[in-house]
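Moving on, here comes chain A:
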Amino acid sequence: MEWLGLYNYWVVVVLMMVGFYIVIAQGNLVKKIVGLNIFQTSVFIFFISLAKLDGGTAPVYVEGITEYSNPLPHVLILTAIVVGVALTAMGLALVVRVHELYGSIEEDEIHEQDGKH
Partner candidate 1 sequence: MDLLIQHLPALQVVLPMLAAPIVMLMARAPRLAWAATTLTTWLTLGVSILLVQQVLLHGSISYHMGGWVPPVGIEYFVDPANIVVLLIISLMGAISMPFALRSVEQEVDKAKHGLFYAAFLLANCGLLGITITGDAFNIFVFFEISALASYALIAMGKDRRAVMSSYQYLVMGTVGTTFLLIGIGFMYIMTGTLNLIDLAQRLPEVNDTGTIRAAFAFLVVGISLKLALFPLHLWLPNAYTYAPSMITVFLSATATKVAIYVLLRIIFSVFGYEFSFSELNLGYVLMPLAMLGILIPSIVAIFQTNIKRMLAYSSVAQVGYMILGVSFASTLGLMASVVHLFNHAVTKAALFMALACIIYRVGGVSLDRMAGIAKQMPWTMAAFVLAGLSLIGIPLTVGFVTKWHLLLAALEGGLWPVAVFLLGTSLLATIYIWKVVEAAYLKEPAEGAQPVREAPMSLLLPTWALTVACLYFGIDTSLPVDLANRAAETLMGGYL
Partner candidate 2 sequence: MNQVVFLEPALAIQLALAIPALGTVLIALTGRWPNLRDTLMVATAVAMFTMVLQVLPEVLAGGRPGVTLFELFPGLRIAFEVEPLGMLFGLIASGLWIITSLYAIGYMRGAGEANHTRFHACFAVALFAAVGIAFAQNMFTLFIFYEILTISTYPLVAHKQNVAAKMGARTYIGLLLGTSIGFQLVAIIATWWMTGSLDFTDGGIMEGHVGYGMGALLLVLYMYGIGKAALMPFHRWLPSAMVAPTPVSALLHAVAVVKAGVFTVLKVATYLFGLDYLSNLWTTEVIMYIAAFSLLAASTVALQKDNLKARLAYSTVSQLSYITLGAMLVSQLATIGGGMHIAMHAFGKITLFFCAGAIYVASKKTNISEMDGIGRRMPFTMGAFLLGALCVIGAPPMGGLWSKWHLVVGAADAGQVLMIFVFMISTLLNIAYLLTPVVRAFMLPPTDGYKGGIKEAPLLCVVPLSITALGCVALFFIADPLRNMLAGIFAG
């Protein structure tokens, strides 16, 4: 039961694999970015859930509450999300440029246009 009890980690692992698979297997540049996002998000969830304590609340001093969740990972992930958004923006910007230059966002078609490299 303990294995199942930590179901949040299972979710993380599944999401991570799904994301990773998309990054590797998809030939469409936009879908790759989507995969990358899922991959990153799984790590975010991992951080957030590891900080969560059963029954814990936000670390604000309130009478009668003794257990708090660890706020630090949450703060870190706030930063990581910003980074992730920047990455997505960058990636999509590149895809737009690729579409302008090649008229396609399918990897194999692009490689075909460029010869072997």
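Here is the rule we use: contacts are C-beta pairs under 8 Å (C-beta built on N, C-alpha and C of every residue); 3 or more make two chains touch, one makes a residue touch a chain; residues count from 1.
These made the cut because all candidates are chains of the complex that A comes from, given by their letters.
Predicted model only: the values in this text are computed from it and were never measured.
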| item | value |
| --- | --- |
| Of 1 or 2, the one touching chain A somewhere in this complex | 1 |
| Chain A residues within the candidate 1 interface of the complex | 20, 23, 29, 32, 36, 39-40, 43, 46-47, 50, 72-73, 76, 79-80, 83, 86-87, 90-91, 94-95, 97-98, 101-102, 110, 114, 117 |
